[in-house]
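Removed: one protein chain of the complex. Kept in place: all other protein chains.
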Amino acid sequence: MFETSPHATRLRETMTDFLEQHVYPAEHLFEEQVRASTGECWQPPVLEDLKKTARDLGLWNLFLPHSEKDHEPMSNLDYAPLAELSGRSIHLAPESMNCSAPDTGNMELLSLFGTPEQKERWLRPLMSGKIRSAYAMTEPQVASSDAGNIQLSIVRDGDEWVLNGRKWWISGAQRPQCEIFIVMGITADSPDAPRHRRHSMVLVPKDTPGITIERDLSVLGFHTFESHAEITFNDVRVPVSNMLGEVGAGFAMSQARLGPGRIHHCMRMIGAAERALELMIDRVSKRATFGTTLVDQGVVREWIADSRIEIDQARLYTLYTAHLMDTVGNKEAASQISGIKVAVPNMASRVIERAMQAHGAGGLGPDFPLARMYVETKIVRMADGPDEVHRRGVARTELARFTEATTPAPHGLAAHLAHQR
Amino acid sequence: MFETSPHATRLRETMTDFLEQHVYPAEHLFEEQVRASTGECWQPPVLEDLKKTARDLGLWNLFLPHSEKDHEPMSNLDYAPLAELSGRSIHLAPESMNCSAPDTGNMELLSLFGTPEQKERWLRPLMSGKIRSAYAMTEPQVASSDAGNIQLSIVRDGDEWVLNGRKWWISGAQRPQCEIFIVMGITADSPDAPRHRRHSMVLVPKDTPGITIERDLSVLGFHTFESHAEITFNDVRVPVSNMLGEVGAGFAMSQARLGPGRIHHCMRMIGAAERALELMIDRVSKRATFGTTLVDQGVVREWIADSRIEIDQARLYTLYTAHLMDTVGNKEAASQISGIKVAVPNMASRVIERAMQAHGAGGLGPDFPLARMYVETKIVRMADGPDEVHRRGVARTELARFTEATTPAPHGLAAHLAHQR
Amino acid sequence: MFETSPHATRLRETMTDFLEQHVYPAEHLFEEQVRASTGECWQPPVLEDLKKTARDLGLWNLFLPHSEKDHEPMSNLDYAPLAELSGRSIHLAPESMNCSAPDTGNMELLSLFGTPEQKERWLRPLMSGKIRSAYAMTEPQVASSDAGNIQLSIVRDGDEWVLNGRKWWISGAQRPQCEIFIVMGITADSPDAPRHRRHSMVLVPKDTPGITIERDLSVLGFHTFESHAEITFNDVRVPVSNMLGEVGAGFAMSQARLGPGRIHHCMRMIGAAERALELMIDRVSKRATFGTTLVDQGVVREWIADSRIEIDQARLYTLYTAHLMDTVGNKEAASQISGIKVAVPNMASRVIERAMQAHGAGGLGPDFPLARMYVETKIVRMADGPDEVHRRGVARTELARFTEATTPAPHGLAAHLAHQR
Partner (left out) sequence: MFETSPHATRLRETMTDFLEQHVYPAEHLFEEQVRASTGECWQPPVLEDLKKTARDLGLWNLFLPHSEKDHEPMSNLDYAPLAELSGRSIHLAPESMNCSAPDTGNMELLSLFGTPEQKERWLRPLMSGKIRSAYAMTEPQVASSDAGNIQLSIVRDGDEWVLNGRKWWISGAQRPQCEIFIVMGITADSPDAPRHRRHSMVLVPKDTPGITIERDLSVLGFHTFESHAEITFNDVRVPVSNMLGEVGAGFAMSQARLGPGRIHHCMRMIGAAERALELMIDRVSKRATFGTTLVDQGVVREWIADSRIEIDQARLYTLYTAHLMDTVGNKEAASQISGIKVAVPNMASRVIERAMQAHGAGGLGPDFPLARMYVETKIVRMADGPDEVHRRGVARTELARFTEATTPAPHGLAAHLAHQR
């Protein structure tokens, strides 16, 4: 059950060692370097050291299923437990292994849809970890969870595309290593254009004239080291060769990008929750109130039990979704991908909040990775659309499944399908 | 993933047909026969018809993993989807196929621990469906979720065991076909006796002098057709040969009985929840309020999505537990068995309550199977111990796992184990 | 704060004595009488005894605010704590004092809208407790939470109204004392008729030809002693003088009926929850598992604390709503009336479920009033419309309040109003 390839199994051991010997011990140093930089430490030095080590250990670009250079081919099911492990140190480990958002999704887009020239110029340095990228989709003026609302205009003028508009929550854009943006906008603004063929994606070098980074957006008041930019595009011009994929394919490509991205987010969240549970157990084993060690208090034991029960269900649901993606494809697994996007970050929030509660005021502070994890769950819950949008998707699939059943007793058939799938 | 044997897969098809052609159509007749009997219809005739059909179709005693006579050997993972299917008509289908509690657990006990004579006399007619049995453990005077509290005394007097005490919530005891009780009591009442060697199980024919069925206990005011008896044992004498298993082994045997019983309960609950979701979708597709069909209301879509997400997680958790029982054994899977016992009936309660809410007042009434399902979740949540006891077990395992980790970074190891198991 | 009149304060003492000396001790006898009647004990004798005692004590018809004969005038705020007390024995106490649904609402309708003849013929015997009544609104074929869906036709034919249609969940209709139905139906079925002027209410004696009681609807499988009937009306004819209020005023009258009815339901639910909490504390003080008295387990203490916190909030919310009804009127308090209808029965469900859980299997059975209370919360949650309909009402008021604020900073004004009201 949930068998992974021997290669993936070996990588889990390597990664576990890497985490224990290099990453966890570096967490405090990372916090200090971030702190010392008064809020704009876009690349703490410790991270570069970890990247070097990870690369030497073969823990590099594992997210890319089809890359033969860095590792053997890996299925979603192979990758899932690895992503979970990396989520245990959610701010350090994924980037150490060149497996962090938004670069993973961007590399996938380039890998799938890029021309040879685009790959040479952008994908290669991204895969080597020399540069980083940003994905510019969300806009401040519209509810961007409905991609059809996106308004940044992309107009052809001779051999160039001209971009005008405003984006925000563009993660990583301010980091000095970031050199390229993938920008989503409208290329067919007529009311006649089919709703799902109106948008396109363009590759825009960060230093193109007309781009202004207006500010860094704090998350719960917190200027995260990865940064979240608000950016204006004012007559920004790029050559027509910078179109990524076909004109009008932006919506479809954004959907293609989101499937793996969502499952990666979810697997990392499971790792974060697992670590939070361990931190909780460690803490409550050492503290006493009113004459009783916390671990011997019934309420704390309920927190532990409920956390274990919820984590295991979320992990199985995610592995199952990975298996579906591997076997029937991302499109057929769309409902499950939406389902884990709702279930897993919410689960992680609950588990991490319990762990924070068990740490008292310390749980809110910088001495434990819990506060960072918690803020991360807030970001993940919002990234790629809020829960409400994903629930809509799950319900729509469910209703379609019900309607399409043609036997006189649809209940039976639905259940049968439920088992067969 | 979750591959079942070809035999089990075929049986799912057979069972789906049986449900659609025989069981669902009989549900209304069943309700009428129960209603017509003014509350004491212990064996509605329709049930005997269904039993005959099921037996002819080979849908008989499937719960018994090792029975070669009725079917090929079946693992827990093979049986799980079949039990789920049977839960779709939770009051009719399991008994139709001789797969209903408490007889399943009692047959397992007899099969595992019975002497050849005991098997001949009791197991054979139970397996043929001619008689039924009861399991007498819970007592009114003590919190019976702690089996160590059980007080009914079993004292040796010459060649006989003499029983004195009171039991309640003894399911099925009043049904006319019920001929045998498995009674748990104390055989070693001295304070010196080890706590887990004090209890034994004795086979007691229902017509033994000294047994009085005091009353039928209603569930939420409802006298269920299966019945729940309060029984007094007053100098009830049985031969020493009626001891089931070893003297003092009662506690261990009760634990052995509960593992499969719990997973069967959980699988049936998943089937009930799946059916409730289908009934909900069917209903909301046909009703309108304030100018909108219910299915087009956002709140209803959230109910549908959340139900699908919760059912799928619960199913995967239960299948995973079945797989563990098959591969590492019931004892090693104890924490997961406790985990599903908490998670699944609660999930089913939520899904069924949403479906009832979608049915308005009708959801509380007899025209849909929802009210029966709901009462059943209440019984299952309490049977084999309340949630609080099972959460204790999950937490204890979790703490032990944490304590036993001997590497310097226990978090890492724990996660590794989490993936390997 | 929440001052009640001296008269109401005295009545609370009288009612407390009545409950302790007469009602609680009669609860077991009531259960036995219901049980002995094999499911159709519409009027257990003990109830008639209690009615006599209550009447002698002046605990009679207290719900009627303006009745001078039985008691001094009483505000909603005066009556609320009395209704709460009666909810402590929710199946016995309200009817003992002639203060039980649906008669209370029906008496209010007759009192407000009845002609002198109608009052003489129906209100007088209802107020004396000699007969009982039913309120026939809900229909099986439509979502009746939207009153505009009601379809029973009421057509004028000479000096008579002719009724045709089907009703269900008509509480109390089968009881032998029930002599009169208030039936809601359509009198103006043209599409031109204003939506809120299409329905009317007619007084229909139960023995009128053409009325058939089809069956008793069980609630969660439970045939409650008060009964819930499905009834067909087939060319049922009553004189035109049996119209209650104006033709076309049915919708408005049903709204008028529901305000006080909802707050009475809520106050009784609070009493039920308060009693459930006491039963829980009593039980957990006497039971031990795994070496600890339940009351010393942290999880149980959380149940107690959360129950107290939730009950107190619900009581204050209801008293505040009563105060609003007394001071600004039922219409202005509509949002709060909807709010308590959502909040209070849900609170009571949670508290009663915790108490049931603390009672183990016993909590589901007939030895404690918990199971009856729980079923009652299910009925109340559905009666007068499900939560979803009431939440719509609260949200609509909230949005209107926001839109109507005309100052530049609506937030401020809204908060100001919040304090002033």
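To keep things simple, chains are lettered A, B and C as they appear, and every chain counts its residues starting from 1.
Quick note on the criterion: a contact is a pair of C-beta atoms (placed from the backbone, for glycine too) under 8 Å apart; a residue touches a chain by one contact, two chains touch by 3 or more.
What you are looking at is a predicted structure, and each value in this text was computed from that prediction instead of being measured.
**Student:** Touching the absent chain in the whole complex: find that residue among A:Trp168, A:Phe233, A:Phe251 or A:Tyr317.
**Tutor:** The missing chain is touched by A:Trp168.
**Student:** Would you mind spotting which of C:Glu31, C:Glu84 or C:Glu376 touches the chain that isn't drawn?
**Tutor:** Per the contact definition at the top, the residue touching the missing chain is C:Glu84.
**Student:** Can you work out which residue in C:Val183, C:Ala343, C:Ala361 or C:Ala383 touches the chain that's missing from view?
**Tutor:** The missing chain is touched by C:Ala343.
**Student:** Name, in rising order, the residues on subunit C that touch the hidden chain in the full complex.
**Tutor:** 1-2, 12-13, 16, 19-20, 24, 81, 84-85, 88, 271, 274-275, 277-279, 281-282, 285, 295, 301-302, 304-306, 308-309, 312-317, 320, 323, 335-336, 339, 342-343, 388, 390-396, 398-399, 402, 407-416, 418-419
**Student:** For review purposes, identify every residue of subunit B that touches the missing chain, sorted by number.
**Tutor:** Subunit B touches the missing chain through residues 297-300, 302.
**Student:** Touching the absent chain: which residues on subunit A qualify?
**Tutor:** Residues touching the hidden chain, for subunit A, are 38-39, 138, 140, 142-146, 148-149, 168-169, 217-222, 224, 228, 287-290, 294, 297, 299, 357, 360-366, 371-372, 374-375, 378-379, 382, 386-389, 392.
The criterion applied here is as follows: only the chains that are shown with their structure count from here on.
**Student:** Could you classify the subunit B-subunit C contact as same or different, where same means more than half of all interface residue numbers appear on both copies?
**Tutor:** same
**Student:** Rounded to a whole Å, what is the gap between the Cα centroids of subunit A and subunit C?
**Tutor:** A distance of 51 Å separates the two centres.
**Student:** If you average the CA atoms of subunit B and of subunit C, how many Å lie between those two points?
**Tutor:** Taking the average C-alpha coordinate of subunit B and of subunit C, the gap between them is 37 Å.
**Student:** On subunit B, where are the residues touching two or more other chains?
**Tutor:** 388, 392
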